[in-house]
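Incomplete set of chains, arranged as in the complex.
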Amino acid sequence: MPDTEHMIFIMEMIGTVAFAVSGGMVAIRKNLDLLGILVLGVTTACGGGLIRDLVIGIQPPIMFLKSVYVTAAVISDLLLFAIVKCFRSSMEFLSSKFYERTLNLMDAIGLGVFTVVGVNAAIRLKLDSYVFLKIFLGVITGVGGGIIRDMMVIQVPAVLRKHVYACASIAGAVCYVLLYDVITAGPAMILSTLLVIAIRLLARHYEWNLPKAI
Amino acid sequence: MPDTEHMIFIMEMIGTVAFAVSGGMVAIRKNLDLLGILVLGVTTACGGGLIRDLVIGIQPPIMFLKSVYVTAAVISDLLLFAIVKCFRSSMEFLSSKFYERTLNLMDAIGLGVFTVVGVNAAIRLKLDSYVFLKIFLGVITGVGGGIIRDMMVIQVPAVLRKHVYACASIAGAVCYVLLYDVITAGPAMILSTLLVIAIRLLARHYEWNLPKAI
């Protein structure tokens, strides 16, 4: 199925760009210089795939063999840098709702795409009978990039702080596993990714809260 | 030796529950919501085993293949959540000596159990001639969960801060390696685990201090 491979590559690219931008935006807010922005962007963009490959034993991980992922992340962050530099005055940019919303959207896209990509990696391993593995690999691939991004700038990862962050990823992974047997891979991937994004955006908009112990 | 396998599984379960509770308690103190508690609990409980499996090349790691570990961690943290929610008023709970002591005990149990489990993993690999590997794998498996827990909530890991934390793990690993050749695996595991727990609790009680450079 070369089409499915093609589809997965396109999704990986979308996720890479989205996470690269999210990492770059966090780096800008943390007042890092251009190189810091690029490093955090690349780390965020490639972190999920790196974890996926280490977990399933693809060594060296694909990001080390194909430069396209790192290149895409670097170009995304250079563009982000140029755009922020040119079009917006600083404080305005950082305090703006636009910043918050863009960061959230990029993070949601990356989370959704890499969750599905992670499930796919498990399916390709012919580990179909391990339903738990498929879902868990999806979740850890999805949340991995954001965890590395947040921990590198010394803030508690979104997966611990944000409303229904892990839930969104789990829902997307389960959705993809269920749909995969019913419809073709392409639409199943798109629908599952959109589900994750929708849950994250709705959770943010309606401020869905989970109970606290205290 | 199915008995030894059985024994190891029981110990892994004990360590998983203990570390899940320790992760959950830290999450509650950090004011995370229910999902944050579950994520930190699972991460703490499964982190040591994940590191062990990556180090010795078991890919995918066992926690991805068998859902029992994650399930046990989730159930432990749900129970913890319910207990804290029902029986204790907040400030009282967090400031209490009971909290501090329970957290320390859970951490010590997890440290002891996973140290021994880590040494066992090296022994099962038939890497018996590498004494250093056996001890080091035990230590990194033992301290791994706690390091991930602490770093995710942005605090310096216990292994750097706490009195004789790494020493306790090293002592337990050495003890198990020595006993393994002398007595049967079961009692050797239990004694070594108890040694780690005893050292940690004594170190805390008597506030054993190591010198500082300055």
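Per-chain numbering from 1; labels A and B assigned in written order.
We take it that a residue touches a chain if its C-beta (ideal position, glycine included) is under 8 Å from a C-beta of that chain, and two chains touch if they have at least 3 such contacts.
Bear in mind the structure is a predicted one, so any value in this text is a computation, not a measurement.
Asks: Can you report how many copies the full complex contains, not just the 2 shown in place?
Replies: Oligomeric count for the entire complex in this file: 3 copies.
Here is the rule we go by: only the chains that are shown with their structure count from here on.
Asks: Rounded to the nearest whole Å, what is the centre-to-centre distance of chain A and chain B, using the mean of the C-alpha atoms as each centre?
Replies: The answer is 30 Å.
Asks: Using the touch definition from the top, list the residues of chain B that touch chain A in their complex.
Replies: Per the touch definition, chain B meets chain A at residues 27-28, 30-40, 54, 57, 59-61, 63-67, 70, 80-81, 84-85, 90, 93-94, 151-154.
Asks: For the complex, give me every residue of chain A touching chain B.
Replies: Listed in rising order, the residues are 54-57, 127, 130, 132-133, 136-137, 147, 151, 154-157, 159-161, 163-167, 209-214.
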